[in-house]
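Worksheet: the structure to be examined is printed underneath.
Only one protein chain is missing; all other protein chains are in place.
Chain lettering (A and B) follows the sequence in which the chains are written, and residue indices restart at 1 in each chain.
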Amino acid sequence: MSAIITCEHLNKDYGNKKILKDVNVTIEKGRIIGLLGPNGSGKTTLIKLINGLLVPTSGNVLVLGSKPGVESKKIISYLPERTYLPDNETIEQIIQYFSDFYFNFHVEKAYELLEKLKINPKDKLKTLSKGNKEKVQLALVMSRDADVYILDEPIGGVDPVARDYILSLILDNFKEEATLIISTHLIADIEKILDEVIFIHEGKIVLQSSADELRMQYKGSIENAFKEVFKNV
Amino acid sequence: MFRKLLKNDLSQMGSRIYPLYFIILGLAVFAKVMNVLSSHISAFQIIYGFTIMAWVCSIIIGLVYTFFVAIQIFYKKNLKDEGYLTHTLPVTKTSIVSSMFITAMIFTAISILISILSIMIAFYTPGIFNDFYNSIQVAWNSLDSYIQHFAIFSIIIMILSYMQLLSGIYCALSVGHSFSGNKLAYSVVAWVIIYIISQVLNAIAIFVLMWLQPESIQEAYREEVGTNFMYGILTTSMITNSIMLVGTYITTIMMLKHRLNLE
Partner (left out) sequence: MEFQFENNSPIYLQLIQKIKMAIASGEFKPGEKLPAVRELAMESKINPNTVQRALFQLEDEHLIFTQRTNGKYITEDKQKLKELKKELASNLLQEFLVKMQQLGFSKQEILEFIERKEK
């Protein structure tokens, strides 16, 4: 029962637009958590705040008790919702880059995953299709032995066949006692693997509950619970 | 960690800049060849002329291009999508900024050296390197010591000005980016403010100089280029440049640390 990430009265504005409103959330170690909400609900913004890519307008986001910084970045492996790796480099070069800066990055594992995904490491990123670029990014993120994995829409742009495969890849490769946060709007595909769900809507946390409790409470799937809850919001 | 950042930044900027060096040196070699040929066949005179023009252009463009690439790399790696990679690395913002800045300086120096080297190649005669070295030595020794000082100060000031310019642009970009809305517009505003601050600083410095060294004013008034005056001006210039450099540098780091805004 130890918290690894806490948000206290967290607010984030972009100019006049309020994106996150008084978010209070605690994430315990070792859980698989679904951050679920419609597009534009603030999932990505919350994730970026945890990763230190944004600063709060007011309130706190703390990782292991401190603001995001060098120490938190060592233990968090983050998959952004966009392609962000330098296009001109080969995959090999990027693997080298990751291995240079992350002490918990396993080069052999990365190559293994790429082989399973049938991607040639000598290719330049810009020659890959969008789907393959996303797979490369995922492979790199999962090749780290991190304490927290944060995946922002890992199955968003992917066809249904690949989705299953990606979920297996995630489950097979994350460190056992690690915390996994998955944000998505495709609930049905991932709900079986979740310990806990957090529903977010228009920047506010609507609920946080264990997955099975929620199923019992709403007598159905998480996706149904989601529809029920958001009908009334 | 810092060394790894530096290694990566150097190789990244290098791959953008090396083709330029090939072009500059290549054109210089080509020019020399044309020079030799044109002394035998007059038809080559025209080609020689064009080549020299192209080579001179390549040097000018090259120096500007180096500066431009330095800024572009800073912007892309920090404030665009690649920022997601840069700013989730477990390194301090100070190392990130310093690595890019040092890389930019190194390549600026190399660009200048390559340009000088290409001059010597284009006008190569056996013994040119020795002649060049000797003539500089002779010229230097013929100068009075205070003029030598002025020369050294001036070179330092030029270097500081360039560093301040680059750091100022880094700063303006970082400040502008921390706002929502039209980030480029805010960056321009920030740049203008930085410029105004540097001018104000210069004005203050002149006043301080006048106050500390009244003789300087008298010299200037009498339109004598007094050595006191020159020392004063050059020193003040070095100081204000240094202050602006340090100020913008630290502000850049602070912006990235506390106001990072990768929307």
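Simple rule for what comes next: a residue touches a chain if its C-beta (ideal position, glycine included) is under 8 Å from a C-beta of that chain, and two chains touch if they have at least 3 such contacts.
Keep in mind it's a predicted model, so treat the numbers as computed, not measured.
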item: Which displayed chains the hidden chain touches across the whole complex; value: A
item: Of A:82, A:126 or A:192, the one touching the omitted chain in the full complex; value: A:192
item: Touch list for subunit A against the chain that is not drawn; value: 30-32, 164, 167-168, 171-172, 176, 188, 191-195, 211-213, 215-216, 220-224
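Note that in this section only the chains that are shown with their structure count from here on.
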item: Rounded Å distance, subunit A centre to subunit B centre (Cα mean); value: 42
item: Subunit B - residues contacting subunit A, complex; value: 1, 4, 8, 12, 15, 81-85, 87-92, 179-181, 258-263
item: Complex contact set, residues of subunit A against subunit B; value: 14-15, 17, 48, 51-55, 70-71, 73-74, 76, 78, 80, 82-86, 88, 97, 100-102
